[in-house]
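Below is one structure, written out as structure tokens; the observations come after it.
Here the complex is missing one protein chain, while the rest keep their positions.
Moving on to subunit A:
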């Protein structure tokens, strides 16, 4: 597989090989290269170290590096697979892969389950859902009476928690999501289909062509 243009290799030095990333994800090599352009701009926005920090992630998402958000934190933590407090290029591509329209449904279901399982116990507990609901209401400056919140939780758990043990396990989540497919809407970014036009890659890669993926 030695057809890699040396100019391209220099660009990606210190980062995971785009060809390897393309083979593990729903992205083509040129799409991975386009993602690199996006990665470079996000990872250099506060400190130019080739890594995305929590602050840089917040800046890219909210245009405000100081904005703390429970849900953005969850996404960041799930992208940060090695739990180093930073997202490298490989993490970035593999994380975004799950949001690709062509990523397997199962991966989206798994990711969303982990997203809502705040303390990583393998269960989405009622208390966690309440915490997230309150956080959302807070950030949207919506006020709901505690009884209203409890009744929303009641209705949700009646539907989702089939063995009524007060928590949602993985298989209950899978069933709930299959009955309510709109819940996975957040797990797909249609933008990822047009990534090469949004972020044209300036890497000339005549030797690395689509056939390789």
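Methods note: a contact is a pair of C-beta atoms (placed from the backbone, for glycine too) under 8 Å apart; a residue touches a chain by one contact, two chains touch by 3 or more; residues count from 1.
Quick note on the criterion: contacts and distances are computed from a predicted model.
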Handout entry: Protein that the absent chain corresponds to, by UniProt name, given "AP complex subunit sigma", "EF-hand domain-containing protein", "Geranylgeranyl transferase type-2 subunit beta" or "non-specific serine/threonine protein kinase"
Key = "non-specific serine/threonine protein kinase"
Practice task
In the full complex, which bits of subunit A touch the chain not displayed? Write them out.
Solution key: 38, 42, 60-63, 69-75, 96, 99, 116, 129, 132-133, 135-137, 139-140, 142, 144, 148, 152-153, 155-156, 159-160, 180, 182-183, 185-186, 189, 191, 195, 198-199
